[in-house]
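For reference, the structure I am asking about is given below.
Missing here is one protein chain; the remaining ones are kept as they sit in the complex.
Chain lettering (A and B) follows the sequence in which the chains are written, and residue indices restart at 1 in each chain.
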Amino acid sequence: MRRWLVPLLALALSAWAQGTLKVGVVVSATGPAASLGIPERNTFLMLQELLDRQGGVAGRKVEFVILDDASDTTQAVRNTRRLVEEGVVAVVGTTTTPASLGMIPVVAEAKVPMISLAASKDIIHPVDAQRFWVFKTPQTEELMARAIVADMVARGVKTVGYIGFNDAYGEGWARFFEAEAKAKGLQVVASERYNRTDTSVTGQALRIIARRPDAVLIGASGTPAVFPQRTLKERGYPGLIYQTHGVANPDFLRVGGKDVEGTLLPAGPILVAEQLPSAFPSKRVALDYIQRYEARYGIGSYSTFGAHAWDAWLILKPALERALKKADPGRDLAAFRAALRDELEATKGLVATHGVFTFSKEDHLGLRFEDAAVMVQVEGGRWKLVRTFR
Amino acid sequence: MRYGWFLLLLLPFLLAPFPFYLTLLNFFALSGLVALSLYVLTGLAGMTSFAQAAFMGMGAYATALLTVKAGLSPWFGLAAGLALSLLLALVLGGLTVRLKGHFLPLSTIAWQVALYILAGNLVGLTGGHTGLTDLPPLVLLGFPLDNAFRYGLLSLLVLVLAVLALHNLRFSRLGRALLALRGDALAAASFGVDPAALRLKAFLLAGAMAGLAGFLYAHFLRFVNPTPFSLEASIKYLVMAVAGGVGTIPGVLLGAALFTGLEDWLKDLLPLLLGRQGNYETIAYGLVLAGILLLAPQGLFPLLARFLPRKEGSLPRAEPLPLPAPSGARGEVVLEAQGLRKAFGGLLAVNGVFFALRRGEILALIGPNGAGKSTTFNLLTGAIPPDGGRVFLFGKEITGLPPHRIHPLGLGRTFQHPHLFPELSVLENAALGTYARTRAGFSRVLLGLHGEEEARALATAYRALKRVGLEGLALEPAARLTAGQQRLLEIARLLASGAEVLLLDEPAAGLRAGEKRELARLLKALAREGYTVLIVDHDMDLIMGLADRVVVMNYGEKIAEGTPEEVQRNPLVRAAYLGEAA
């Protein structure tokens, strides 16, 4: 084993000699979260091509080392340790909440800044000794739940039902949505779970319908989110149906077809970038990303998840440029990582596809609700902007 | 020699410049520990478990809850984790080790899936699918084990100790008994092995080992959530063990090392080979596994072991166990059947059979095919319970007792088709006989405190081999023996067991004439020493020259009893048996 380790190390060293900046990326390109992880990986592959053409950052080549964690905590941790060892300046990832939580002790121990692509607030809150090193780009469930509940209240909803994945995604949504709903005076009358591999959700749908909620929220991601909605419709549920931003990809519309017509969901502004008022801060950046992604992967292929990865780079790039002025990663990697972290935390008013990022010592999410969430409705098989919160 | 395993502890020092490999080393040690638990279960005891990851989860969650929620020391967590995984093993094993065939693996799948879902949904207790964060690092002798190097020393030390303990187990009465149980539960039970109890103990041991691995996992990652303890993870460990060779300790460790490394090597290799990033790791992983099985269905290590120098064992030199010499007056009744009855469905296989076996005699039980001889034999030895009638051994009633309870009272048996264990050596096969005369339990064996008793057990077996003339083959695998030698080995195993009443089921079947004479001489000599022999056979020449008395059965009933000459003259016998044979 050691025989080929030495050349590997030599390779790594020679890379440093040329001043390459390595950025570690962990995504869930396989396993249950693949539908989210694949666009994230695609975004980094696209970025790599872009940076190779443009010549990197501040005259240094940038190399993304992308590893798949198969939606599994152990693999994510292994990947992270491996990236740290390979001398990355920062780690971006991973797609799911539990795996991101598992990565935190590793990056904190190695003192490497990390930008998670997962949803939960627990990843960056509270900013303690470990989370000192951790930032994230996606909106939290809490933030998106606020948008949903605000919309529900505006539509006169009094009672709601919830059905979500029986995994970390559905659990996170259940927790924050139900808390927010109760805080705003809504009554949560049913809270059901299902698996993305289920062949039937009739039982859950019947239970929800029997409680007669004014609205139902489906806490699921990707195309498996269609299933409960279709079953609810088939069983004659008359009320409003909300989805989460986890469904914001073209496949959801393709599989859903007529069944998802009228669905309401919160989303990052990028989902309906063209329809945003021109004063909306993210509009231009989002359109730029969509154009690039579609040019690379085909018309209609973009999803909001890839944009989280793009945002991570938008934040990372200026921070890298500033940190390079303070420390030399070739000479003192530890100092550079620390400087990079400080510069990440110093990010102010950075306009990205999903909102405007302003980090501080207490806030490693950095998004303002008004800029980061809009309400969208499915209309005629397309995403239609319903309202912004600005 | 086997302390060479401690060399593994040098690995962290060698790999110290490559922290990532230290991480892999830790994962290797943890998977190795789980794979070893499967060595106990599948390799030794022949059971398949799909729930090892659930046991890990018990260990991991116990320590996570105690340290994070209650703020206790991780060592309390360890104790609780072990207790919890033992408790789970007890419940699960108690319910399921008696299940046969596919029922055991399936019920472990059921438990595994159920526990995984509980861990994900008892949000208040376990943190749900999101998991529990911020576990404290382990502190050992004042050193916090907070990096992969220090942790690697601990996890490898645990692994090496586990290897040594299991090595002790394999070469002990318990190891032999487990292997025998896997091959043939009835043969094991006839030498005093309680199948259900021993399986349960193996299950407990395997559960505790997996729980220990879970504890180490939790404090290494300092984070727990349900996914590492899923059915997929359990399958992964089983894959490791089977691909490496589940029947050997180096095999399961090889599997653990290979598959731990494979995932990362594939991540390096595949983009180079295919020239692009993709989701190809799992595909390659599956195909590598298929390839290994095609090349080596027994696992990789047995394939490699053919190229390794074969380790020569040594012959035992210790003092044999004290042999309770057959005592008591010749001619007294030692075994007595009173009105034995057994029906299978509507068919009466044995109907009201009476006879008595007297010390020092050779009694033959004969009859045409389907006369009920073998059933009678099985009723006497407890292999099947009778529907009616009673059996007495040395005046004590043994009716309905299971074989493993009857054997220690002084009764031993052989089988119609020799029940030997081909992968064990001839000596070890014979040493299985000493099971009921030795005492070392799991704790003594695992700690290696059984050495003296083990040496004496082997010496006893060796003496028995000498007695039947097989000492020259003692270190050969039993698979190499001829049919005649296999019969002799079965008798040697009986002699090593110290049983005084020997029940032999067709011992001459498949023997050549010379071998038969040899066998007859041996049996007569044994009878002279005070052993008592009951023999079932078809071979009239052998029986007539050997037996002191003969009991003849037909259609489940005894039709005659007497000296060979008497029964030969009996018209009923001639009609039923000799006539038929003629």
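In the analysis below, a contact is a pair of C-beta atoms (placed from the backbone, for glycine too) under 8 Å apart; a residue touches a chain by one contact, two chains touch by 3 or more.
Just so we're on the same page, contacts and distances are computed from a predicted model.
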Per UniProt, what's the omitted chain called: "Hydantoin utilization protein B", "Amino acid/amide ABC transporter membrane protein 1, HAAT family", "Phenylacetate-coenzyme A ligase" or "Peptidoglycan glycosyltransferase MrdB"? "Amino acid/amide ABC transporter membrane protein 1, HAAT family"
So which of A:24, A:87 or A:222 would be touching the chain we can't see? A:222
Per the definition of touch given earlier, which of B:200, B:243, B:519 or B:560 contacts the omitted chain? B:243
Touching the hidden chain, out of B:16, B:106 or B:447, is B:106
If the hidden chain were put back, which of B:383, B:411, B:445 or B:553 would touch it? B:383
Logged for chain B, residues touching the omitted partner chain are 42, 48, 95-96, 98-100, 102-103, 106-107, 109-111, 113-115, 117-118, 121, 184-186, 189, 195, 235, 238-239, 242-243, 246, 278-283, 285-287, 289-290, 293-294, 297-298, 378, 383-384
With the missing chain put back, which residues of chain A would touch it? List them for me. 30, 32, 34-35, 38, 163, 166, 192-204, 206-207, 210, 222-224, 226-227, 234-236, 249, 251, 255, 257
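In this text, only the chains that are shown with their structure count from here on.
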With touch defined as at the start, can you tell me which chain B residues reach chain A in the complex? 14-15, 17-21, 23-24, 27, 117, 120-121, 123, 128-131, 133-134, 146-148, 221-223, 225, 227-228, 261, 263-264, 267, 277, 279, 281-282
Note which residues of chain A are touching chain B in the complex, please. 1-2, 5, 9, 29-30, 34, 41, 45, 66-68, 70-75, 77-78, 81-82, 84-86, 97-98, 101-102, 104-105, 109, 120, 122, 130, 166-168, 170-172, 175, 193
